[in-house]
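Contents: one structure, followed by commentary.
One protein chain is absent from this view; the other protein chains keep their places.
Letters A, B and C mark the chains as written, and numbering starts fresh at 1 in each.
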Amino acid sequence: MTDVALTKKDFTSDQEVRWCPGCGDYSVLSTMQAFLPELGIPRENIVFISGIGCSSRFPYYLNTFGMHSIHGRAPAIASGLAISRPDLTVFVITGDGDALSIGGNHLIHALRRNVELKILLFNNRIYGLTKGQYSPASELGKITKSTPYGSLDTPFNPVSLAIGAEATFVARTIDSDRKHLTETLRQAAAHKGSALIEIYQNCPIFNDGAFDQVKDNETKEGSLLQMVHGQPIKSSTFGVIRDGAILKLVELNSVDESQLVVHDAHDPDPSYAFALSRLSGSDLEHTPIGTFRDVIRSGYSAMVNDQLASVITAQGAGDLEKLLHSGDTWVVN
Amino acid sequence: MTDVALTKKDFTSDQEVRWCPGCGDYSVLSTMQAFLPELGIPRENIVFISGIGCSSRFPYYLNTFGMHSIHGRAPAIASGLAISRPDLTVFVITGDGDALSIGGNHLIHALRRNVELKILLFNNRIYGLTKGQYSPASELGKITKSTPYGSLDTPFNPVSLAIGAEATFVARTIDSDRKHLTETLRQAAAHKGSALIEIYQNCPIFNDGAFDQVKDNETKEGSLLQMVHGQPIKSSTFGVIRDGAILKLVELNSVDESQLVVHDAHDPDPSYAFALSRLSGSDLEHTPIGTFRDVIRSGYSAMVNDQLASVITAQGAGDLEKLLHSGDTWVVN
Amino acid sequence: MSLMSKPTVAVKSVIIRFAGDSGDGMQLTGDRFTMDTASLGNDISTLPNFPAEIRAPQGTLPGVSSFQLHFADHHVRTAGDAPDVLVAMNPAALKANIKDIPRGATIIVDKDEFTTRNLTKVGYQTNPLEDGTLSSYKIHPVALTSMTVSALSELPLSRKEAERAKNMFALGLLSWMYHRPTDATEAFLKAKFAKKPDILEANLIAYRTGWNYGETSEDFATSYEVAPAHMPPGIYRNIGGNIALSYGLIAASQQSGLKLFLGSYPITPASDILHELSKHKKFGVITFQAEDEIAAVGSALGASYGGALGVTTTSGPGIALKSEMIGLGVMLELPLIIIDVQRGGPSTGLPTKTEQADLLQVMFGRNGESPAAVIAASTPSDCFTMAMEAVRIATTYRVPVFLLSDGYIANGSEPWMIPDVATLPKFDIDFAKSQENFLPYERNPETLARPWAIPGTAGIEHRIGGIEKQDKTGEINYEPANHDFMVRTRQAKIDGIEVPDIEVDDLTGDAKVLFLGWGSTYGPIASAVEELRNNGEKIAQAHLKYINPFPKNLGAVLEKYETVITPEMNLGQLAMLLRSKYLKDIVGYNMVRGLPFTTAELVEAAMGVLHND
Partner (left out) sequence: MSLMSKPTVAVKSVIIRFAGDSGDGMQLTGDRFTMDTASLGNDISTLPNFPAEIRAPQGTLPGVSSFQLHFADHHVRTAGDAPDVLVAMNPAALKANIKDIPRGATIIVDKDEFTTRNLTKVGYQTNPLEDGTLSSYKIHPVALTSMTVSALSELPLSRKEAERAKNMFALGLLSWMYHRPTDATEAFLKAKFAKKPDILEANLIAYRTGWNYGETSEDFATSYEVAPAHMPPGIYRNIGGNIALSYGLIAASQQSGLKLFLGSYPITPASDILHELSKHKKFGVITFQAEDEIAAVGSALGASYGGALGVTTTSGPGIALKSEMIGLGVMLELPLIIIDVQRGGPSTGLPTKTEQADLLQVMFGRNGESPAAVIAASTPSDCFTMAMEAVRIATTYRVPVFLLSDGYIANGSEPWMIPDVATLPKFDIDFAKSQENFLPYERNPETLARPWAIPGTAGIEHRIGGIEKQDKTGEINYEPANHDFMVRTRQAKIDGIEVPDIEVDDLTGDAKVLFLGWGSTYGPIASAVEELRNNGEKIAQAHLKYINPFPKNLGAVLEKYETVITPEMNLGQLAMLLRSKYLKDIVGYNMVRGLPFTTAELVEAAMGVLHND
């Protein structure tokens, strides 16, 4: 631990930031740089591992350890690091293509294992780096370079997918909302296992305005269903009520506030968080924002290292000499 | 179409079946062979594509077209086939390792796209072919060849995962219950998009009795929560009721039957089917069986081919001569 | 715009480089100049140079994008080593390119952009337009931005919008300088901005203003003329490698009657093939953007299995991922086309740069003895021909075929004499017919191809897979002798593929040194050979387009020459294959810089060998 408290500047590397002007990645970066000192973790114990994509350039700009790896594989690399080095704090930086397309399998496996990774999924609903093809998060019918007649693929809902994959922490936030982003990072950092944060991120070049519905002053209040643990879930106009095994939206003025669902991020049954995740469609008109789910389950790295330790406690540390001589041996004189 | 109705024998290939004695794969095979004639589809229009694993030997034993491909990739290969040949009926045969471990990504993408594949996932909760390592479906703490001190990985719930991946049809059935298996195959075949069927399959060699709880005469009635569309969901002892956004189990004698959830496989909101999927744990003491979800969404191959057709209708068929001469040209004399 | 009041000088060839910020529209400017030039009958070769794959901040060195164009009254092979004219839209563009510009060349800059701020951004302490460092060039500082803006002052545009048209000002100026016709570009602009009349107007005005500025400004004293090149008669168009490749695939699909199925995952510099093919649905082309490269090639293989023309496109890292599935293709003996548009490696490497270092990967990057056909395109338009060749080989022999291209030919362009569709080869595809006792691995005795037996054909239902198969029946078989036989048969099938002999261009027939290249080195080598011959040197040239198998006459060709020089943008991959097969000491000339060879360095290399330096 360093004695002097670190500042945002300490976490800023000397590399020139190279995103397009107006890219949402800038504000996430700056929020992260500002947030990291708060963790009280020395820089050298923080590692950012990314895949490939515009957003995956993120690690270069942070003065911590960092690896810009290959497309889709960051969760796998980060798992190896986190498991063998439980002393480190490991972030994964990924895009909607990186995490959900080529890297989908590593993502869901990291989540089910609950490896202690904080995964930031920059969802701009497009392939930015390769200049504008649709991604598994793009809306049905989207016209892109590779779908000039409109895409035919139903997108993933990243939150539903993560919950279906046994995730213990899943949240959603927005690039431009520093406060909300910071609070979400804070909760994720406090979580003991895998944390997946979906960040709606604007790509002004290839998918400009994708999130205007939840960013524009006229529409955002009415669209964002705020999820705060212990608070009723609602936007300025709509609220969430229960209806059978599912959750439904109602206009606020049609119900009494007491009927609204009070958010419980710690509900052990993921069905609740899953139901929340289904409130939003691609059009973002009703978009739950905040932490869907935050439950306790042992972290994978912790379990692996506990298992090692308990075997050593029970059997003593390994003795190479003994190992080589195990089983039937004989002597030649 | 052939004139004479086909029989089970017509669907049986001349290959000697090579699974271990008592393997659950036998009864699935024989049920499938008996079921196929019912489809009324000529043999040559049916294709089975499998990955690698014991179960993936399945295609060899059916006298249809078949491909025993490589580990985990069957859904990808089958997608290419189904998209380019919408006239075919394509089955995918896969294991819990094949589908959920190495092939997880292809599985979830096929499901979200809703490619017209009937996917049979033989879940024996073990790697059979490679002689007994744990799989992503194995219970926490399981002792296997690769986890002599017990596994530390939280398993996937294949049904939850599929629903999180936007699946339109998800069912669960059991190798030894021919009737239920046949009925499930029937529903899957009638479904227009992707259909995922999880089949609990016993591996007597490496994971014997994994499903005894839902197979043994003493325990099965009490453990299997029967899901039949339009019927209350219950086992012989327990029933399902709603509790907020989730579903809960109650002892049958503690509630009136009218309070039980009446199964609606067609509920458009997947939250309901997801909640059902969470009723079971690894111990199988309460295991929903039947079709969790069966909703209508356009099949991918249908959409792709419709799009092609509509472009051709609008623009006329392509003219190679014109294509080569498109853009600026000039003449040299 | 026709009256010429200034002196006109005839020149034989010109190399122009347009350079500016990524946002300055240099690629478009270059494209338009190319089109206008092509229609005049000059031979042309172009080369874009993109910045690194992520957009760099405006005005910085990494943000510079350029487009080079070489046009002449004779046959040109490359975009040229040393530009005669550099158009630099800002200080970054000047700084990034000046090292390539020979003394005496013409440099046109937008002087409005040479502000202190912009200069500092790229590390200029003083203004190079003023400090004399450019004194050995013909420097033309033009107020491009301000003149454009003021010309557009009447239009209802923001300053930013107006500024955007400055590339058209530059294009107009260059058009005047080189007597390019203006109607095609005007027509192009009208089509492009049909729905934005203000922007159209702005572009047209800027374009014409640029032209008029050349005509009237005292700064530009001379204009130049380049006579048409002697080219075989025919209808021409300019074509880039990725487009030619896409067209070749569509043509092969049409000529074979096979449905074209592309399974692909985007990756630079191959993505444009996906983009192009996705436009051509009316040809029945299916493009499937898969979740990853494995699924991309897997879906293509599945489509092939179903009787379509299964194609996958990618670059090096994608090939690495596809290798297991391609091995399945080898075992299944189905047609499969794998296009590798090579880029700088290893790993992510230099995604936007060119390289030839995937050759050994495509040859050997699979487990077991897993032979596949390998062919390589040599120029942008050759991609059309080689795409059809890939289809011929894949469908005749039922094998995976790798077609190698690279960033240089993918993005470069050249005039192409559009072939007469009636003369294109036809591919007769014979799917297996309904029959009794069908044997899925019984081979055609000539090609060793097994039947292409597609689902939907009654009576030939059968099962195939990746486990070793019994000869003829295709059933799983673990017999030692059968495995040995099958391994050798798969190899023999590849070895027996019919490919044309390699042609040697040995003018006098008595050269002692042979330049042997493959892939995109064709242009630079041909150019160097031309120059060497102009200098009185004797040198032969041959270019390998078929690598696995090699042409039958290759051994004899190599033997004939005392020295064989093989320039490669790798550390000697083809050389290694040749050395091993023919036990001939190949002299490698290797550079791995992400750039094509220059004519000059190849000339120098050859001179070293010719005169035993």
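Heads up, the rule we're going with is that a contact is a pair of C-beta atoms (placed from the backbone, for glycine too) under 8 Å apart; a residue touches a chain by one contact, two chains touch by 3 or more.
What you see is a predicted model; the values in this text were computed from it and never measured.
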| item | value |
| --- | --- |
| Visible contact partners (per top-of-document touch definition) of the missing chain | A, B, C |
| Residue of C:147, C:576 or C:603 touching the missing chain in the full complex | C:576 |
| Touching the absent chain when the full complex is considered, from B:29, B:102, B:210 or B:249 | B:102 |
| Listed residues C:323, C:520 or C:563, member touching the removed chain | C:323 |
| Sites on chain A contacted by the missing partner chain, in the whole complex | 2, 13, 15, 42-47, 49, 52, 59-60, 62-70, 73, 76-85, 87-88, 105-106, 109, 304, 307-308, 311-312, 315-318, 320-321, 323-325, 327-333 |
| Chain C residues that touch the omitted chain in the full complex | 52, 62, 315-317, 319-321, 323-324, 327-328, 330-331, 344-353, 355, 357-358, 360-361, 363-370, 465-468, 476, 478, 480-481, 483-484, 487-488, 490-491, 570-571, 576-577, 579-581, 583-585, 591-595 |
| Contacts of chain B with the absent chain, listed as residue ranges | 16-21, 52, 54, 57, 68, 70-72, 101-102, 104, 127, 129-131, 133-134, 136, 145-149, 205 |
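The rule is simple: only the chains that are shown with their structure count from here on.
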| item | value |
| --- | --- |
| CA centroid of chain A to CA centroid of chain B, Å | 29 |
| Distance between chain centroids, defined by C-alpha means - chain B, chain C (Å) | 44 |
| Where chain A and chain C are represented by their mean Cα positions, the distance between them in whole Å | 39 |
| Where chain B touches two or more other chains, by residue | 105, 109, 304, 307, 311 |
| Multi-partner residues of chain C (each touching 2 or more other chains) | 281, 291-292 |
